[in-house]
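With one protein chain removed, the remaining protein chains of the complex are shown where they sit.
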Amino acid sequence: MTRMFQLLCGAAFATALVLSAARAANADAILAKQSIAVAVELQAHAMNLDDGWSTTEAALQQAQAAYAKHDYAMALAQAQHAQKLARISIAQAESQKKFWRNEVAN
Amino acid sequence: MRVLFVVLGMLLIAPLVQAAPPSVAVEPAADLKAFRTNFRSQFPDLLLNGYVNGPYNFSKSERTQWNQIMEFPPYEFALQEGKELFETKFPDGKSYASCFPNGGIGIAQTYPKFDAISSKVATLGIALNECRDAHGMQPLNLTKGPPAAIETYMVHTSRGKPIDVTIPDDPRALAAYEAGKEYFYSRRGQLNFSCASCHVQAAGKRLRGDVLAPALGIAAIFPIYRSKWGDMGTLVRRFIGCNKKVNAQPVKADSARYRNLAYFLTYMSNGLPMAAPGARP
Partner (left out) sequence: MAYTILIRAMASGGTTTVETLVKHPMDSGFVKGKDGKIIPGHYIEVIEFAHNGNIILTGYWGPAISKNPFSKFSFKGGKLGDTISVSWVDNKGEHTSTSAKIM
């Protein structure tokens, strides 16, 4: 009786472990995917302002490659790096848009 | 959630930070004069026509090596290949000559042109692709390979002719010119350089192992055989390369940004003799 009970408890515990691990992995995947989507949007905005960076593009591609390999931790890290670079490039473009001047005339 | 708001906020602000329309009239001729004056006052001993030799005016060793490589110009093979391709008939019996005035001979110095029908600037490469399109053929690469060879041949037939880019009194053409000018002077990329940073402010100076060519005359020598490429390349190929060098993400070769930049840059060399195809390190 106790043996059966122990086995049942063990099985229930193992199942719970596997299910929660799967849910955590799924949560990681979703987070990485969202992060990549935001980075893609930011880079598109930077390109529109004529100042998309090649380093942002490289980080984005690394993120997408990692995601395809199910390495969600790496994908998230690269996507966040891409977001950071994209934000800096957007700030650079916005602050300078008004400041370009004809260097030979002024 | 916060990220979503930040992104939305940026997208909302975006239209407000577009470049303000120029409050002064667009005057290409005045720009050209100022451009020339800037360089000529910087390098008083350099003849105007000498500008087409770019970096070779500023480095004896580069000029010596150039003279050596020009004993047998490295673009010779592309020139021969380009001539053959230029004269090859299309499947429908016509050839490139039918798309250009004077059969395409001695006319390269008038490009880029503003195409009033498409409202876009057409470089020589784009004109070649439009010719192919009109005869039911696929467009070709704008940066290298066979089309660069055809351009090499066509510019060779214009050697010595003064560059003669026209900017008609059409608001669209003037806007394209102005867009090119803005691109030239705007900083970009992670290194935050503009074209002017190197080719106006640092013209004649060294950048790592290279000597920077002044922007005046720089468009007179394309397509070039670049020793680094081991190959011919068009002006657009170099635009893309320069973008990458400042860690800016390049755009498509036929994009309006590069067309307008070519329009501005070539106009700034108006009057200088075509010295294309060129050979550079």
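The first chain written gets the first letter, and so on, giving A and B; residue counts start at 1 in each chain.
Here, a residue touches a chain if its C-beta (ideal position, glycine included) is under 8 Å from a C-beta of that chain, and two chains touch if they have at least 3 such contacts.
What you see is a predicted model; the values in this text were computed from it and never measured.
Peer 1: The chain left out touches which of the shown chains?
Peer 2: B
Peer 1: Can you work out which residue in B:69, B:97 or B:202 touches the chain that's missing from view?
Peer 2: B:69
Peer 1: May I ask which residue of B:37, B:80 or B:201 touches the chain that does not appear here?
Peer 2: Spelled out, the listed residue whose C-beta touches the missing chain is B:80.
Peer 1: Over the whole complex, note the residues of subunit B touching the chain we left out.
Peer 2: Interface residues of subunit B facing the absent chain: 69, 71-72, 74, 76-77, 80, 230.
We take it that only the chains that are shown with their structure count from here on.
Peer 1: So what's the Cα centroid distance for subunit A and subunit B, whole Å?
Peer 2: Here the centre of subunit B sits 37 Å away from the centre of subunit A.
Peer 1: Inside the complex, what are the residues of subunit B that reach subunit A?
Peer 2: Within the complex, subunit B contacts subunit A at residues 3, 7, 10-11, 13-14, 17-20, 30-31, 34-35, 37-39, 181-183, 185-190, 192, 194, 196, 200-201, 243-244, 247-251, 257.
Peer 1: Where on subunit A does subunit B make contact in their complex?
Peer 2: Counting only subunit A, the residues touching subunit B are 38, 41-43, 45, 47-57, 85, 89-90, 92-94, 96-98, 100-105.
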